[in-house]
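Here the complex is missing one protein chain, while the rest keep their positions.
Chain lettering (A and B) follows the sequence in which the chains are written, and residue indices restart at 1 in each chain.
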Amino acid sequence: MSFLFGFAEPSSVPTSSTVAHSANWFLEYAWLVPLLPALSFVGILFFGKRMRYRGAELGIAAVSLSFLLAVCAGFAWIQHRDNFVLPDAASGAPATPGESYVAVQNSTQWLQSGGVEFGAGVLVDGLSVMMLLVVTIVSLLVHVYSTDYVGDDKRYTHFFAFLSLFTAAMLFFVLSDNILQMIVGWELVGVCSFVLIGHWWEEKPNSDAALKAFLTNRVGDVGLIIGTITLFFAAGGGHTFDTIKINEAIVQGEVGHTALVVASLCLMAAVMSKSGQFILHTWLPDAMAGPTPVSALIHAATMVVAGVFMIARLYPVFFEGMQIGGSSINLMATIGAVTLVFGGLLAFVQDDIKKVLAYSTVSQLGYMVMALGVGAWTAAVFHLFTHAFFKANLFLGSGSVAHAVHSFDMKKDMGGMRKFMPKTYITFIIGSLALAGLFPLAGFWSKDEILVGTGGWGLFGGTGGNGAYTFHLLMGVFGAALTAAYMTRCVYLTFHGEFRGGHAHGGHAHGGHAHGGHEHGGHAHGGHAHGDPHESGPRILVPLYILSGLAVVAGFANLPAGFQLVGDSWTERFGHYVEPYKSSYFPAIDHATPSWSLAVVASVVALAGAGAAIYYYFVKVDRLADQTQQSLTELPDGLSKSNALAGAGHRVLVNKYYLDHLYEGVIVAFTKGPLARAAYWVNQKVIDRTVDKAGETAVLVGRHVYDVVDQSVIDGFVDGSGRVSDATGEELRQINSGKVQNYAAILFAMAAVLAGTFLIIFAL
Amino acid sequence: MSLLAALSADADLYVAQNVFFAVIAAAMVFSAVRVVTTGNVVHAALWLVVVLAGVAAQFILLGSDFVAVTQVLVYIGAVVVLFLFGVMLTRASLGDDESVGDEKRVMAAVVGVLLFAVMATGLIHTYEDGRLVIENPQSVNVVSDAIFSQYIVAFEAVSVLLLAALIGAIVVARKD
Partner (left out) sequence: MLLNQFLLLSAVLFCIGVYGVLARKNGVLVLMSIELILNAVNINLVAFGALTADVGGEVFALFTIAVAAAEVGIGLAIVLLIYRNRRSIDLSEIDLMKG
């Protein structure tokens, strides 16, 4: 292998202190990784229908190859990071191998116009290599999973073609070395998500959801374009799209603060739409209308993390523009904090298992954005990394369950699934625990790092970091409790209790659920003929095993420094290889010190959240379900009360009931009840309606203007003056004739008058 | 063009060119007026051909033979044919156009004359002694070099625009 991972002779003089233009083969040819799925897209589109497996084999082969290349690139990057020395040590670059963080950039001129160069190229550093790995592995597993999941779909080939393009677009995006190219990737990702969310476009809600996703993203794209233009003109004397050059210029303080504020705010709008941050997140739950593998891909690896990735890639812009360092509040961190709590609360009141997961994604993205907002770059990127695995695991698990019951409704059609699908159950439990942040699963490590990174922990010496974001720390801890609680609810409703679907509801289960019923168009109704739901096949289970395995171990990639159970050389590996610390294109951020006490407290809070939910569902609801001999989903007030009265002889039980009532009233009911409902209400009524309201308001204002100004004032004026000069009134009315040619005549005449005026004033 | 260049041995006088210009310009103005006044739609399209050909001739006088050739190919070759198809498909009255109200004509004429007055005043005032010296025509390779280097982005934009127009025309006009 040494020839593979050895170094090519440096051939060109680097223009920047921390960019190399030649390196290991796998790093230099990283562009092959997105190219393969792109080729497979074309191949499937043209020849897919004629292939033996209808195009799926080509997609899987291409993504597998990409995955192998990405793994090799990963090893090559580790080698590169530790050993590479820039050839021109004289210019001040550190001479110690591995001391500096040297990105590999290979670009070529795409076109040149009016003195502006448009480059195209790849920027390979730890961040992009990490993303290559995540995207390719999740995409590969989703491809395999889809062969079973959408096996009967009539647009199977089409589906695989766009899965490939989706993957290619995201890979292209993460490898971009300039922001113009990033826009291309960004939009490609958006288009692919549109196509895939609307995969079953025959049904109106699905095509509406696809449109909503696309249009909401367009809102942010305006910000993206303005931000890009601002950076283009502002950075380093201007007129470059090159990511590294822009970042370097900002780090060296060559860019005005106002420009950075404008750019960071505009780009933040783009991030909010793409990464489902509060206010612009409404498309994300609707996007569940797409097939489940697509949801997994969107939520874990491709679409939604694009925004987070962009912040990470252009971090100096945000770090300076938002003034992250040495502060205790800023816009980005606050948006993230609000999003994470809001999403967590909304996840409570969903009955659709995929929507629970969708809001959970919103919440976890909030964590990432908050982490970036408080300056915990590595923590955010690490959470992106771990989240990809357990969220893909959960989504694919929910798809596996839905595959069996032909519905996504937890309350109507699920329950007790652990008896029918024990394997799915285990993987789902692992994913949930990882998401909830249980030690030592993946989510624990990354979430803990985010909390530490806020720097708001004052107990036992504090944790340092870039500021004292105490509010954000509290939100983060609260979010951890919420996460644990809603996942407990989700697991209970899906896998525990009695099975509520199938025969109990007869045909009803299909009628009401648009995507659930449609998902298995071919054999949906036949599914009930063979009785109880059954475990999914190996093509669904194997990806689940792999992902849950990764959900267990991924956290060990970045053990906190000072973790005594392992040697120092095992801690903070992720941060060491991924974070461009001490490179010229990364701001000088401070790193927080890990804190045992915070980890313990956060875990306890999360366990308390889980405990409350467990007590509510697994103890109270379960017992009531046993007593009433029916499967329950929530504790109805009337039922528990009458039941408690029925057991009047059991004083202890009654006393306990009061305690329980207090307990429920304070914790569970508070979060599950009014607060969550209020949040949901705000979401549905306020935000969704705001757009409608804006339109309605415009109409109202228009009508008002029409009624009062036009009809009363102008018409009144016309009528009133009619007796004086009837002809004038008629002329005025003719202006509003609705005939285009009259408008054009006025336009031309006025232009002529204006031009004539200028001519007289300035020229004659 | 080389013929025209040879005709004007005296580069400063351009007698031949000026004569050509006057004849062509008169024909163009007359035809243009017919385009906007004739009642017959097909006649209007044929008068339009004369104007477009005249414009092409003016381009040659200005030493831009490539643009002139493109003008003939695209306009007379394609656009006018498209117009005739439009006339055919909409079954617009091939005979006289329905009479246009006099007030509308007067309004349009007033606006037109007003515009011309302003423009003519401005032009005469500004370019009183602007003289054109056409030594030799711009060769095609200069034009193409400019398009594919300096103006490449505009060129790409135009090509995308044409694609969009293609798709848009189909979407707008198809029956469904």
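What we mean here is this: a contact is a pair of C-beta atoms (placed from the backbone, for glycine too) under 8 Å apart; a residue touches a chain by one contact, two chains touch by 3 or more.
Being a predicted model, the structure only gives us computed values, none of them experimental.
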item: Neighbouring displayed chains - absent chain, whole complex; value: A, B
item: Missing-partner contacts on chain A, residue numbers; value: 710, 736-741, 744-745, 748
item: For chain B, residues in touch with the removed chain; value: 14, 17-18, 21, 25, 28-29, 32-33, 35-36, 41, 44-45, 48, 51-52, 55, 58-59, 61-64, 66-67, 70-71, 74-75, 78-79, 82-83, 85-87, 89-92, 97-98, 100, 104-105, 107-109, 111-113, 115-116, 119-120, 123-124, 127-128, 130-132, 134, 138, 142-143, 146-147, 150-151, 154-155, 158, 161-162, 164-166, 168-170, 172-173, 175
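To be clear about the criterion, only the chains that are shown with their structure count from here on.
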item: Chain centre separation (chain A, chain B; CA means) in Å; value: 53
item: Contact set on chain A toward chain B in their complex; value: 111-114, 741, 745, 748-749, 751-753, 755-756, 759, 763-764
item: Residues on chain B engaged by chain A in the complex (per definition of touch); value: 104, 107-108, 110-111, 114-115, 117-119, 121-122, 125-126, 149-153
